[in-house]
Structure formats: C-alpha cells, structure tokens
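First the structure, then my questions, so here it is.
FYI, not all chains are in this one, though none of them got moved.
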Amino acid sequence: MLNKNIETFIGCDNEFEQSDIVIFGAPFDSTTSFRPGTRFASKAMRGDSFGIETYSPYQDKDLEDIAVFDGGDLELSFGNTEKALTHIEEFTKQILDADKVPCMIGGEHLVTLGSVRAVAKQYPDLHIIQFDAHTDLRDDYLGETLSHATVIRRVWDLLGDEKIFQFGIRSGDRSEFQWGKDHVFTNKFNFDGLEQVIEKLKGKPVYLTIDLDVLDPSVFPGTGTPEAGGVSFMDLLQAILQVAELNIVACDVNELSPMYDHSGVSTAVACKVLRELLLAIKTN
Amino acid sequence: MLNKNIETFIGCDNEFEQSDIVIFGAPFDSTTSFRPGTRFASKAMRGDSFGIETYSPYQDKDLEDIAVFDGGDLELSFGNTEKALTHIEEFTKQILDADKVPCMIGGEHLVTLGSVRAVAKQYPDLHIIQFDAHTDLRDDYLGETLSHATVIRRVWDLLGDEKIFQFGIRSGDRSEFQWGKDHVFTNKFNFDGLEQVIEKLKGKPVYLTIDLDVLDPSVFPGTGTPEAGGVSFMDLLQAILQVAELNIVACDVNELSPMYDHSGVSTAVACKVLRELLLAIKTN
C-alpha cells in the first residue's frame, strides 16, 4: 500500500526507460589535497533542490516538461582511486548504451575522468569544454598521476591536442600554463572567446564539465579551493546556454563541498546551475 | 533497468507489508516559540544514519533481523496546525489498521498529539510514558491551545488522570508543576521511579514519547530549547530498554533540530536512540 521513500532531484522523478537524461552522483574526494567534502554534494543537492522551482524564468522552460531520471549515488571506494574511476566509467557506459545523456554530479573533479573514458569510447571525436578556476593540467601531483589536479591532463592523454577548451581559468602553476599553450585552448579569467569555440565545435560531440569553482567565491564559497576573481552566476548561466547549442553528449557538475557553506547558498546555486543545464541540453 | 533513488533510515528498507514497525517523519515546527528547525530532523537522520551500524552491542541485536518500513516524510501544512495534526492522525491510523507499530520522527513535540489521537481511538486504555525536559502541561501558550508547550495537556484532555507518566522534567512554569501534581505522574530531573511505573503498566497499551531534550545539552545540543542538567545517553538507553518490556503500541522521537549542531553529534545521537528503540520494541 505504502511505497518506500524515494528521493530525487526536484522534477527528476521519471522512470529510467522514459528518460532522455540520467543524473547520478559520484561522491568521491579521496585525492583532494586541500579540503575534502565534495562527497556530500549530490545528497545535499537532492535535499535542497526543493528550495528552488522546477520552472526557469531564464529559459521559460520547466523540468516537468522534460524527462530526467535520477539514479542516485554510486557507492565508490574511498582510498582506491582506480577502482572508483572504473565504477564511474561502467555506470556511464550503461547510460550511453541506453542512448541517454549522462549528467554526473561530483565529487572532486577527478570523477570526470571516469565518465570521459566511457564517453570517448562511444564518441572518438569527443571535444571537452571545461569551465573551471584551475587548469588541472599537472602531469602528476605529489607523485600521483590520478588526482583532481591532473584530471584534464589525463583527459588529454585520451583525446590529444586541440580537443580541450578551458574558460575561467585563474589558478595553476607556471608549468601548467606553459604546457597548456601547446596542447589545449585556455581562456583565462572569463568566457571571452567562447562564441568562436562554439562556432568551431558545431556538430561535434561535446562533453561539458563544469567545475563550480569557476564561479566567484562570493557566489559559491562552498568549495575546497576557492579562487577569488571568478565569474558571476549570470556569466556562467549565459555560457551554459551558449554551449547548449552544441551537441552535448555528456556533462558533469562538480566540486560543491556543502559543509564549507553553512548558509546553504552554494548548494542552492549548484541546484540552479544543474536545473538550467538540464533544461538547456538538447535531446532528441 | 535502473531503479529510482530510495532513501531510508539505515536497515529499514523492508516493504510495508512485511514490516512490523513503520517509521515516518512529521516535519512540522510551526508552533515552536523559541528556535524552529525540527522540520529538518527526519531527513537529517536518514542521511546520517549511515554513519552508525545496524548492529547494537548493547542489545546484541541487528536491524537486519527485524522488519521496519520507512514511509518517508508526511507533507505537512506549515502555519495550519489543526490540518497538520489531522494529517498525522490519519497516517498513524493507516499504520495501526495494518496492525503495525507506528514510530514517528518529529518535528516539534506537538506532533505527538496527532499520533496519540489515532492510537487512543484504537486503544482506549492508552497510557503515556514521556521522557522530556519540559512538562508541556500549559493549558494555552500565548493564547494558543495547540502548541509544543501544551501538547501533553491536550493528550490529557483525551486520556484523563493517571494515564501520563513523565520523567526527566526540569523546566516549566510554576502553575504547570502545580496542576500536574493532581493529574499526571511527574518525576523531576531523572528516571527515578521508572521501575515502579513499569510494574504498574504491565500488560497495558503504552505510547512512548521521547522528547530528545530530556538528554543533557552536552550530549544533545541540537534542539530548540536546551535545558542544562539532563540525563546521559546511557541513562536514556537504560530507560528505553526498561520501558520496552511493556506493550508499546506506538512511539515517537522528537525535537531534534539538526541545524543548531554543526558537529552532527545530535543527529548521530538521535539515530542511535531510534536504532535502540526499534530493536527494543517487542512485536509479534
């Protein structure tokens, strides 16, 4: 008679089969070097999503008009990075195999590697658009090659030159920036040049990875490594709407660390970014 | 293929039909006069319950050996007290009609009235055992007769004299204590006399209501009106185990206000109290 307690992100309560997009949490932060806590992001976002509406006055669209399934959180192994990434890769593949768009909620940024591994197999010509404060282009970090600080370098290992486009970058060591010049497109500080990149990527499969610390810490203090001088919510929203014109085959939103922001604002911002992203993605 | 995200209190993932006990949340705190926030208790307890084990070394029992269903949270109307109480009463009745033991997670203490209304109809000889820091025996509070501060007085309206047994009481106004002397059994500060009460109530239907502020604020700071001089966790555990010898036909645990305790300790304590309570209740 009574049903078990189901908890989904607001407006994402469709069945798997009927859905076009699948969201899921990847609560992993074992390689975080400064301040951990992103493991709590997806649960916090589900709970606090009921503080926002399903309707977007920006896009005049409603989550109730689209079909999103919330698969809950993966149970990832803490302290065993490679196993966690494999787990994410396999789950992402399952979604792709069912012809749906995976939209992962991190966790630290390294989780992107698990998802990209699956997506790149399906779409060999995959391009990456990265919104982020950090380059994440180190070859290793304190000796580790699998780290939140190396994730985009590892993605480059898979995809090669001219496939990665970074925006909002304002932190990294000098060698990262120097290496990046020859291998990826990097726009520092803001979204300048996004239009041209979009023009170039028209028709190609695109993976959009949003490290929420691209936002200014005033807007989004709840993250492990806040970097002053970031973009505003409206800047990010505008950029998402632009990128959504492309063929987004997978995406993720990561690096919310809710416990560093007792006001709940960061989680609310993350929820709204996810709502707008889900509404903006074009599915068939 | 994939299932929707289900969230229950740890070890309480049985189907309704197979269960002996049904837990549910009553997230209501509209009459709270000092500091609101108990509406967040049940959600917080479900989330943080995964920080405790299903096994109790105190009772040498495991939640996996008993059958508990978690019905989620009622959607209660904020600002309309009577409607919220009716909603709780009806839900409780549904559980009783299915021959199961309802175990409600508050919310402010007033939610107990909704539940007791349903239980008292089923069990006219109902007795109440109340663990609490406050008498809750006012006839009205700032003119309101339905209030967290009047709830046990309203329960007395239903049950009459010699049915209510209070322990741990250490706050109230003088008139409450005076009125109480003629109508209820009150043991101040601790659990002295509990044994005799249990002896007396053997075989009778008993409703156990645990206002968690009976605990000392050092153990349980996350509550709206903390009262110094309370009982320890081991005292409360011992008292619960004793009361569980009786015929508990319904129970509740209330007044956790998680946001006043950023350490998470209060929520963890509440989870453990609930685990021990569920394991201790005798069902057939």
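Order of writing sets the labels: A and B. Residues in every chain begin at 1.
Operating definition for what follows: a contact is a pair of C-beta atoms (placed from the backbone, for glycine too) under 8 Å apart; a residue touches a chain by one contact, two chains touch by 3 or more.
Everything numeric in this text was worked out from a predicted model, so none of it was measured.
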* Copy count for the complete homomeric assembly [2 present here] -> 6
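Heads up, the rule we're going with is that only the chains that are shown with their structure count from here on.
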* Superposing rotation of chain A relative to chain B, computed on C-alpha atoms, to nearest 5° -> 180
* Asked: Just how far, in Å, is the C-alpha centre of chain B from the one of chain A?
  -> 41
* Where on chain A does chain B make contact in their complex? -> 1-8, 13, 15-17, 22, 43, 46-47, 69-73, 94, 98, 262
